[in-house]
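The structure under discussion appears below in the form of C-alpha cells.
The other protein chains are all here in position, but one chain of the complex has been omitted.
So that you can tell them apart, the chains are marked A, B, C and D in the order they are listed, and the count of residues begins at 1 in each.
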Amino acid sequence: MADPVAAGRAEPRGTRPRRALSRRNVMLYGVLIVVALYYLLPLYVMVVTSLKGMPEIRLGNIFSPPMEITFEPWVKAWSEACTGLNCDGLSRGFWNSVRITVPSVVLSIAIASVNGYALANWRFRGSEVFFAILIFGAFIPYQVMLYPIVIMLREIGLYGTLSGLVLVHTIFGMPILTLLFRNYFASVPEELFKAARVDGAGFWGIYFKIMLPMSLPIFVVAIILQVTGIWNDFLFGVVYTKPDTYPMTVQLNNIVNSVQGVKEYNVNMAATIITGLVPLVIYFISGKLFVRGIAAGAVKG
Amino acid sequence: MNQMTNPAATSVAVKDLRLAYGSLTILDDLSLDIGEGEFIVLLGPSGCGKSTLLNCIAGLLDITDGQIWIKGRNVTWEEPKDRGIGMVFQSYALYPQMTVRGNLAFGLKNAGLPRGEIDKRIARAAEILQIQPLLDRKPAALSGGQRQRVAIGRALVRDVDVFLFDEPLSNLDAKLRSELRVEIKRLHQQLRNTMIYVTHDQIEALTLADRIAVMRGGIIQQLADPKTIYNKPANLFVAGFIGSPAMTFLKGQIGERDGVRTFEAGGSTIALDQYRGEVPARGTAVILGVRPEHVAAGHVAAGHGAAGHGAAGHGAAGHGATGAGGAAAKVEIDEPMGSDSLLWLRFAGQALSARAPAEHGFKAGDAVSLGFDISKASLFDTETEQRL
Amino acid sequence: MNQMTNPAATSVAVKDLRLAYGSLTILDDLSLDIGEGEFIVLLGPSGCGKSTLLNCIAGLLDITDGQIWIKGRNVTWEEPKDRGIGMVFQSYALYPQMTVRGNLAFGLKNAGLPRGEIDKRIARAAEILQIQPLLDRKPAALSGGQRQRVAIGRALVRDVDVFLFDEPLSNLDAKLRSELRVEIKRLHQQLRNTMIYVTHDQIEALTLADRIAVMRGGIIQQLADPKTIYNKPANLFVAGFIGSPAMTFLKGQIGERDGVRTFEAGGSTIALDQYRGEVPARGTAVILGVRPEHVAAGHVAAGHGAAGHGAAGHGAAGHGATGAGGAAAKVEIDEPMGSDSLLWLRFAGQALSARAPAEHGFKAGDAVSLGFDISKASLFDTETEQRL
Amino acid sequence: MASDTRPRRPFRNLSAKIASIPMIVTAVCVFLGGTLWTVVYSFTNSKLLPRLNFVGLDQYDRLWSTPRWLVSIENLAIYGVLSLIFSFVIGFLLAALLDQKIRFENTFRTIFLYPFALSFIVTGLVWQWILNPDFGVQNIVRSLGWESFTFNPLYDANLVMYGIVLAGLWQGTGLIMCLMLAGLRGIDEDIWKAARVDGIPTWKTYLYVVIPMLRPVFVTTLVIVMAGIVKLYDLVVAMTSGGPGNASEVPAKYVYEFMFRAQNLGQGFAASTMMLLTVAIIIIPWAYLEFGGRRRG
Partner (left out) sequence: ADLEVTHWWTSGGEAAAVAELAKAFDATGNKWVDGAIAGSGDTARPIMVSRITGGDPMAATQFNHGRQAEELVASGLMRNLDEVAAAENWKDVINPPSLLEGCTLDGHLYCVPVNIHSWEWLWLSNQAFADAGVAVPTNWDEFVAAGPALEKAGKVPLALGQQGWQMSGLFKDLVLGLGGKDLYLKVYGDKDSDLAGGADMAKVFKALGDARTLAKGSNVQNWNEATAMVISGKAGGQAMGDWAQGEFQVAGQVAGKDYTCLAGLGGAQYITTGGDAFYFPALEDEEKSKAQEVLAEVMLSPETQVAFNLKKGSLPVRGDVNLEAANDCMKKGLAILKEGNVLKSADELLSPDTTTQLNDLMSEFFSTELTPEDAQARFAELIASAD
C-alpha cells in the first residue's frame, strides 16, 4: 500500500529493537537506579555519619564520606552511651530485645497459625464473626488499648513481667498474622485436607504433618513481620517493662534523647543502625521468600 | 465382622440423603444402593452435586438429613477414617513434602499399624500398581500418571471395602486418560472392591461402569447399566448428555401413513414401526432423538437402498434402516475424526448429525438421502421430556 | 493490498525460525508455509513449542533468528498490531472489567477508527457469532462457550487476514468442546481466512485442519492433511499421537511364507502382501502399527471368515482382512464406548486393541481370532522409527 | 457400635474449637471488651484513674472545640490522603517497573523494601537528620552556592506534615510495591498478549485493563495502608514530637497525651472513641466485601 519499492523489499520492516542500550532500557534502569538511590540515601547517611567524628559532622556536609573513619561512635553506642546512671549503651537492651522477641515471635506465630488453620479448614458457627472482630483489632491504635491492657495485665498478675509483654505482643500480632495464615491455608487445595482426613489424621495431625511442612513461605513472612514489629516496638516495651528489661528501642530512645550538650549525631546514627540490624539481616536473608509468601498470603483472598 | 442389617449384597446405601448449605439445598432426598463389588459411576455436568454426594459418603461433609450405610453399618456420624473407605482425588492431593512411601504410610501410621504390616501393605500396593521404583521420590518428581497411581495406592494400602474416586482423570491429557482408564478397569477386575467413581466425562462412565447414575441438579436422573443408559435414556437430558458425538434431536409430531405411525417434521416423515417403545397417539408433539451412528447418509440418486449400503457402514446398515421418504438433507459440515467422519446435516430445517466412514466422499453442500435405524432411536415427550 | 514477493498462495511463511531462551533452544530452524485461506493445526504434546511458534508468528516473542512473512510482507520486526493478525487465547484473556462491547471495541478505538465504523464492525461480528444479546454483559457473566465466542469476536472485528488460536477449547468440557469445534469450522467456511490453530487434542486437529503440523520437541514431525497423517503417519510418534483410541504397536520382524512377506511376532504371523508401502528385507526388526478399527476380532470357532463378518463391523470388514493365522488372542478388557466397544487383547504376548460393535458378545478372558486390514496398517523401522 | 444418633453440635470439631480459644478470647475480651470499656469511660470525667462518673457528652463537646484535636484531624487527613495517593502511585509504578523482566530484580526489590524492616523511630531519626536545616539537604544546597535555598520542612508549620509524609513513604512504599508486584505476577500473561495484538499502548493497558484487574490487591493494600495511617504516632514523635508547636499533632498522639500526660482519661477515651468510629467506617464496608455473601468455593 505504501511505497511499492519499500514494501517489496525483502528486508524486515521496522528495526530490530531491544538491544541492551535501547531507549526503553535506559529509561527503565535509569528510573530504577534513581529511585534506588533515593531509598539508599538515608542508609548511606546513617553509615557515613556513624563513621565520622563530631568535629567533622559540625562541618555540616552529611553526604560527604568520612575523611577519617572512626569506629568510636559504634563502640560508644554499643557499650558506653549513658542514660541517667547506666552507661552501658545498647548492649544490655540487645539481649533484652532478644529475650522479648524470640518468645513473642514463636508464641504469636504458633497461635496465629493454628487460628488461621482452624479458620480456613475447620470453620464452625461464628468463627467468621470472631475473625472479623480480630481484624477490627488490627486497626485499633495501640495507644487506645494501653489502658485496658494495663488493667487486664494487672488483673491476671502479669504486669511488668516479661511474660506479660510477650502476651501483649502475641495479642497485637494476632490479627494480621491470622489473616495471613488463614488466606494461605485457604489457598492450599482442599482435597489435600480431605485426603488427610480420610487417612485418619485429626485436627492436630493434619496441622503438623500436612499443613506445617507446606507453609515455609508464609512462615517466613510471619517471622519477618513479627521480628520487625516486635524488635522495633517502643511503646509496649517502655510501658510494660522495667529498666533492667528494657528492650533495645527504649535504650535507643534514651540514648538519642539523653542529650548531653550537643547532640552526638554519630553515636545516634550508630545506635540507630545497630538497633535496626537484626530485622535488616533477617530481611536480607529471606527477602525472596518474603515476596513469595506475600503473594500467597496477602493477595489471594 | 460387621453385623448386617441390610441385604448382604449391598455395600453402600444412601438413604434419603439431604444436604444443604444454609438455605441452599444441594442434594434433596437422594437414595442409592450400591452392590458388593459394583463399579458405580456418578455422571453429570459440573455443579450437579457429584462431589458433594461422594463427600457425604466419605464423611467429609456433615449431612443435613438422612443416613449412610456402608457394609451394613450405619456410619452416618462416623469419622471418615472409620468408614472403611479410600478416596482418590482429582488433583491427587498427594502430600507434597512426603515421599511416595510416606504418602502411602501416612494413613497406616495414623491407624497405629505396626511397621512390618505397613511395609508389607506398601509392598503389595506398589506391586499391584507397579510403582516400586518410585517409592522414594517426592510427588513433584512424578509424572501425572505416576501421581495418579500413587493416589490410588494410598487408598489401596488402607485395605478398604469401598473406593471413592473424584474425577481422578480429569487433569490428564487425553492419551494418558485413556491409558489410565484401562488400568483402573483392570484394577477393579483384580480387586473386586466396590468403587464409586465421579466423572463428567461420559466416555469414562460408559467404559468403566457396571451401573451409571446420571445426575443433574442434585437429582439422579437415571440409574442403570451403560447399555441401557446409552440405548434407552430415561429422558432428554440423559440422552443428550451420553454419547459422543452426541445424539441429535428433531422436533416434530406423530403422524400416520398406511396404518403405520410416523414421525413428521417439516414435510418429511419417518416410519416408526420399528420403534421399541410406546408410540403415542397421532398428533402428539414429540422429540425424536437419533444417534449419529444410527443415521445413514446415501447419495440422493441411489435412493434409499443405496443409503444403506453405500455410505453407512455402521449399525444403520446392518439392521433394517427406515428411509426418510427420500427427503433430501444437505451436508453442512464434514468433521473427519480419523476412523470415521461426522456429517452435520440439515434435515427438515433442523440440524442432524450422521456418522459416516472416513471415505464417504460427501462435500459440504451436497444433498444426501437418509436412512434411520428407528429401533435404536428414542422418542421423548415434548412436555415432560421423558422417554416414551 | 500488499505486493507479493512470495507465491500468491502463501499467506504466512516462517523461514528458518530459531528461538532460544538464553542457551535453551526451543525452536530450531523451523520453516513452514501456510496457504491463503488454509486452516493449519499445530498439534503436539505439551511443551513441544506450539505456543512458542504461534507467539513468534504473532510477534509476541522476539525471535532469535529467521524471518516471518505474512501476506508477502516481511513482518519479522513489526509490532503485533501491524501484522494483520487476530489471536484467540486459551484463557480467552478477555478484559474482565469491560463489557463484551468494550472488549470488541477496545482495539478499534485505539486504532483511532471512527465511532460509526466501530459500531458497524461490532454489529457484524456479533451477528456472525450470535452474541448480540450479550453485548452489554461483562465476561464474568458469560458461560465458557460465550466467552470463547467473544474472544473470537475480538479477533474478528479487527478485520485481519490471519487468525491465530492458542488451544481455544482446552478449558471447556467435552460437550461444549465438540459444539464449539463445529462452530469454528463453520466460521472458517464462512470467512475463508487463514487460520493457525494450536491444540494438543488430536480430535480437534483431525476435524478442523486442512493440514496438520505435528510437532515434537520444537520440530515439525509431519506436515500433511489429516487423512495422510491418520493413514500414513510419518513415524512412530505421529502414529501413536494421532487417533483415538490409539494405534497399538506390535514388535516383531519380517518373515516370509509362500513368497509373501509376513510380519512375525511371538509365533504368530500376519501376511503383508496388502501393505501399501515398502516392506523391508526378511529378518528386519520392525514395528507394526494397527489402529483398533482395522483389527477384527472373531469367535475362535468361526475362524477367519467369521471374524470379518461376525464381529467387525468396520473397515476391517469391508476390505479384505488378512487373518492372523488363527493365532488366538485373549480378551483382557472390554471398554464399551456407547456406539461401539474397544477390546483390549493380548496377542503374541503383546497388548493390542480392537474396535468391535457395541453388541460384540465377548467377555474378558474369551479367546478370539483376529483379522487385520494390513492395507491401512503401518510398518516402522525399529531404529529410526520412521514409516517404511 | 453404629452411631445412629447425631452427635451434639458443640462437640463436633472440638479440637478446632479448643484451638480457636486464644483467638476468641483475644477478639472478645481484648478487642471487643477493650473497645467497649473505652467507649463507656469516654462518657465519664475520669482523670488520672478511670472512674464511672458519667458526664454525658461533655468530653465530646470539649474534644470538638479543642483546636489541637481539630489540627490533629486535619493533619491526619493530610497525611492520610498524601501517603495513600503517593504510596499507591509510587508502589504501583515501582512494581510495574520491576515486572518488566529486568535484571537484578532481586537487588532492586531488596533496596525498595529494606526500610520496611526499620522502625518508625529509626526512620524518624534519620529523616530528621537529613531534613535538619543546619546539617541536611538545605545546608548542602546552600554550601553549593545557592544561599537563599530553603528546605526546612520540619521547622515550618506549613510544611511539617509533608516532611513526615516524605519519611513515611520512604518507610512504607516497599511493602506496597511488594503487594502490587505479587498482584501483577498473578495476572494472566495472555491478557498482555491480547492487548499487544489489539495494539493497546502499554500505559493504556495498565490503566484500563491491569489496574481494574488488581482490585482485590488494591483492597488488601488499602486496608493495610489505612490501618497504618490511623495508627500514625511513632513517626511523628520521633521526627517532630508534634511540633513545631502543634503543627504536626495527630489523633493517636492526642489520645496518648490526654490519657497520660494531661491526666484526663475521659478526654483521651473520647478521642479514642472517635478514632475507633473512623476505623469502623473504614473497615465495615471492607469486611462486608470480604466476608459478605461470597464464600470460598
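We take it that a residue touches a chain if its C-beta (ideal position, glycine included) is under 8 Å from a C-beta of that chain, and two chains touch if they have at least 3 such contacts.
These figures come from a predicted structure and were not determined experimentally.
Residue-wise, the contact with the chain that is not shown comes from D:48, picked out of D:48, D:81 or D:207.
Checked against the full complex, the candidates A:23, A:125 or A:242 give a single residue touching the omitted chain, namely A:242.
Checked against the hidden chain, the listed residues D:152, D:171 or D:273 yield one contact partner: D:152.
Listed residues A:150, A:186 or A:277: the one in touch with the omitted chain is A:150. Although one chain is not drawn, its touching partners on chain D can still be listed: residues 47-49, 66-68, 71, 132-134, 152, 154-155, 157, 240-247, 256-264, 267. One chain of the complex is left out; on chain A, the residues touching it are 82-86, 146, 150-151, 153-154, 157, 159-161, 238-240, 242-244, 253-263.
Note that in this section only the chains that are shown with their structure count from here on.
Rounded to whole angstrom, the centroid-to-centroid distance between chain C and chain D, based on C-alpha atoms, equals 56 Å.
The set of chain B residues touching two or more other chains is empty. Each of residues 12 in chain D touches at least two other chains. Across the complex, chain D meets chain A through its residues 9, 12-13, 15-17, 19-20, 22-24, 26-35, 37-38, 50, 94, 97-98, 100, 102, 106, 108-123, 125-127, 129-130, 134-136, 139-140, 143, 170, 174, 178-179, 181-183, 185-186, 216-217, 220, 224, 226-227, 230-231, 233-234, 251-253, 255-256, 259-260, 265, 272, 275-276, 279-280, 282-283, 287, 290-291, 296.
Residues 45-46, 173-175, 178, 181-182, 185-186, 189, 200-203, 206-207, 226-227, 230, 241-246, 291-293, 313-315, 318, 332-333, 335-340, 342, 344, 355, 357-358, 364 of chain B are the ones touching chain C in the complex.
Within the complex formed with chain D, the chain A residues making contact are 28-29, 31-32, 35-36, 38-43, 45-46, 49, 57, 60-63, 111, 114-115, 117-119, 122, 124-125, 127-128, 130-149, 151-152, 171, 174, 178, 186, 202-204, 224, 228, 231-235, 249, 252-253, 256, 265, 268-269, 272, 275-276, 279-280, 282-284, 287-288, 290-291, 294-295, 298-299, 301.
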